[in-house]
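Starting off with a structure, shown below.
All protein chains but one are shown at their positions in the complex.
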Amino acid sequence: MTLTAEQQAEIDAQRAARSETRRATVPALEEMLFKAVPVLDHGFVRAIDYMGDDGAVVQAARVSYGRGTKRVSEDAGLIRYLMRHRHSTPFEMAEIKFHVKLPIFVARQWIRHRTANVNEYSARYSVLDREFYIPAPENLAAQAVVNRQGRGDVLQGEEAEEVLRLLRSDAMQTYDHYAQMLNETAEGEKVDPSRQGLARELARMNLTLNTYTQWYWKTDLHNLLHFLSLRADAHAQYEIRVYADAMLEMLRAWVPLTCAAFEDYRMGAVTFSATMLAAIKRMLAGEAVDQKGSGLSKREWVEMMAALGREP
Amino acid sequence: MTLTAEQQAEIDAQRAARSETRRATVPALEEMLFKAVPVLDHGFVRAIDYMGDDGAVVQAARVSYGRGTKRVSEDAGLIRYLMRHRHSTPFEMAEIKFHVKLPIFVARQWIRHRTANVNEYSARYSVLDREFYIPAPENLAAQAVVNRQGRGDVLQGEEAEEVLRLLRSDAMQTYDHYAQMLNETAEGEKVDPSRQGLARELARMNLTLNTYTQWYWKTDLHNLLHFLSLRADAHAQYEIRVYADAMLEMLRAWVPLTCAAFEDYRMGAVTFSATMLAAIKRMLAGEAVDQKGSGLSKREWVEMMAALGREP
Amino acid sequence: MTLTAEQQAEIDAQRAARSETRRATVPALEEMLFKAVPVLDHGFVRAIDYMGDDGAVVQAARVSYGRGTKRVSEDAGLIRYLMRHRHSTPFEMAEIKFHVKLPIFVARQWIRHRTANVNEYSARYSVLDREFYIPAPENLAAQAVVNRQGRGDVLQGEEAEEVLRLLRSDAMQTYDHYAQMLNETAEGEKVDPSRQGLARELARMNLTLNTYTQWYWKTDLHNLLHFLSLRADAHAQYEIRVYADAMLEMLRAWVPLTCAAFEDYRMGAVTFSATMLAAIKRMLAGEAVDQKGSGLSKREWVEMMAALGREP
Partner (left out) sequence: MTLTAEQQAEIDAQRAARSETRRATVPALEEMLFKAVPVLDHGFVRAIDYMGDDGAVVQAARVSYGRGTKRVSEDAGLIRYLMRHRHSTPFEMAEIKFHVKLPIFVARQWIRHRTANVNEYSARYSVLDREFYIPAPENLAAQAVVNRQGRGDVLQGEEAEEVLRLLRSDAMQTYDHYAQMLNETAEGEKVDPSRQGLARELARMNLTLNTYTQWYWKTDLHNLLHFLSLRADAHAQYEIRVYADAMLEMLRAWVPLTCAAFEDYRMGAVTFSATMLAAIKRMLAGEAVDQKGSGLSKREWVEMMAALGREP
């Protein structure tokens, strides 16, 4: 991650300022506030504002006049109950805002989560930085053979080197041509006074999808959990999962009771279909059940046995 | 408005507590925080949490690393620009949460604004209070004759008295029967040990629509402005408009620059159709234009002339 | 359910009309279209329009140029795969619209599902019918003792009779007073020419929450499934569950493959927490596990054992 001295100074200034407030405040998250947590080679995620805490969930569930919280054990119990029974509205009562720097192809996945507020850096209005995501060698995965949508082994040797060389050189070349077409200095002057310069909203089309963009992304706790349950999952693409992982750490600092319930009832939970449940009941009764006899497809059988930690 | 001593104590305790925060803080709204502003005879609205300020709008529009704000005049200009050109996403970056006590028939209108988070006091789980909205005599309007959806003159004399008498006695009677069917003391004991008591989720159906309910309602600044533009409008039903008016005062304290732009470009603004615009251009050119010649319907003509402050 | 002769004639006329279309058409749902299925004592639900079928889900998942469907077994397999892995967006590509008549207290629960389009009959604009929900004797449940939000045994004898008497007489009395305050005939004339009549938007507040209202409700297939998974569930209040049950039958006619996958992977499925899963693994390995040793709370233990069909 490369923050300019100016950017770092702005962040430091924001971290230094303090105010007094009547609002619920979370010291553990305050400690992290505004700090940029590095993700991928040039990206970051930083929490820049929040509203509410675990108490806001409890308070909303009780529609109380005051804080609404009781003993920690009671609050934890209520939060666990709400999570288990998918009473989602109390979790909508806390809100968080992030500033994220991320490759465009990751942004395209991320934006599919519609219940959030977004302001993206505008390439119609401004010039993008010369920064691209180039995977680390250990993340240069081959196409999976069994799963059309997944990753296989890590590429090795010459093939890996060639891929890195192509990604780097194409990104730099297309960026340089982007800059050339714009014909614009950082101060907005013309580089070559004899040329007009292509409109920014057009020139940007020459950039590759690993170019970094950035945005403010704000969502409520319920929708954040939904995002994390999909994107911090082992099936998510690595390049978005690392952002989700970084946000999960902030979640833990912000709402520890909610985070613990989330990890037990959502991240670590498994859903079994009616047919799977019937098979499990028979197994528990001591019956020997195999795929054929279970009524499950081969794929479902493998998924169920994996979830149960058993040999298929 | 009738807050119990216990409720008032909870509010006072919350107002007394202070924390230090790195977040943007708005002293004028902090001053109001948690205080219940009376609305109608037993209702209230109180701001109970917020995220961001005018600066959050500016910051998001600029996708900045720090506060993003510049001189007040520049920030005001940017906010006015965003409001005028309906760039709505930066206004989604601030959030506010209210606790509202309101009659059920008002809640039914309010809930139609879907882009908000709501936790309502549950009458499946708890017993509602014995409080109903009875209009003040000056708000006891007759049905409008011209407008099927509006109000006419204020009812007078015996008719008014009879209406108030019916509203009061029916609300009290249905509530008393509700309590009787529940057969439950405030402590959850049976009043008459020989009866089981009807389930709360059923008994509530006997209540009238002027019974008060309460909820937590959280929304972003953009959607709050949309709510206010419809509900603080002269065409809104009086009983919801008074809530919107109270919230408008909190808006002014919270985001003064946004509020000023909103009042100029939204609350006080008028939209003219293409046909109306053509008529106005002709008027400005000195032509005498009448309804027939304008291409407008009678109703539209009246609406346009009213907006222009001219005799139809 | 009481449809007037005029309403029935309108429905019949709509059922009689036929057009030719290039759109995907579902004969089994066409057969049901517009018919009012009775629910509760005076309510109904009827499907009045739809877009797409099982093929629309498949087509969207494949982003195809044509129908996109292949052999039924392949389509069923794809739909099951999408449902199992919670790939929800293809299910958003089919849409359905219902006309529902329902008690106001049911409407208040229903409206909490925000991702839907609603047009409700306006009591500001029109006069509501004199129809209220009075539970059948077998649905007159007592308050549950263990579960604050649930129902217990059915009320018996005098207590039941008294409840029915109160519900009936209060609903009729408040409605009659509503009509009296309105002072309006069905044709919009004044009943008593010496009185002005209270504005409709005010008079409605005297009605009880079991008064019937009606609305058009339109949603996509994904959100319909979410609604049904919550409202056709055994924990849902009986008075909304009967609507969900009726809609589930229409779902079955409309999108049989999706409905089958939904029943296997959602309605009949069970989610076990990480802690529960650990206990189940130990049980399957032949270990004797009890509540204490499981790390589960008493309540969770009971829930898990019930899901597994075992004695706690």
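We call the chains A, B and C, going by the order they appear; numbering starts again at 1 in every chain.
The working rule: contacts are C-beta pairs under 8 Å (C-beta built on N, C-alpha and C of every residue); 3 or more make two chains touch, one makes a residue touch a chain.
It should be emphasised that the depicted structure is a prediction, and the values quoted were computed from it without experimental measurement.
Touch, as defined at the top, links the missing chain to these shown chains in the whole complex: A, B, C. Screening C:D75, C:D220, C:E239 or C:E303 against the full complex identifies C:D220 as the residue touching the chain left out. For the chain missing from the display, the contacting residue among C:R67, C:R112 or C:R168 is C:R67, taking the whole complex into account. Screening C:L40, C:L78, C:M93 or C:L166 for touch with the missing chain picks out C:M93. Not every partner is drawn; the one left out touches chain A at residues 103-105, 108, 111-112, 114-115, 118, 122, 124-125, 133, 135, 140-144, 148-153, 155, 159, 163, 166-167, 170-171, 173-174, 177, 180-182, 184, 195-202, 204-210, 237. Remark: the residues of chain B touching the chain excluded from display are 77, 80, 84, 86, 89, 112, 230, 263-265, 267-277, 280-281, 283-284, 297, 300, 303, 307-310. Taking the complete complex into account, residues 3, 6-7, 9-11, 13-15, 17-25, 30, 33-34, 49-52, 56, 59-61, 63-67, 89-90, 92-93, 95, 97, 99, 117-122, 214-216, 218, 220 of chain C touch the chain not shown.
Here is the rule we use: only the chains that are shown with their structure count from here on.
At the interface between chain A and chain B, over half of the residue numbers involved are used by both copies, so each side presents largely the same positions. If you average the CA atoms of chain A and of chain B, the two centres end up 35 Å from each other. Between the CA-based centres of chain B and chain C the separation comes to 29 Å, rounded to the whole angstrom. For chain B, the set of residues that touch two or more other chains comprises 118, 122.
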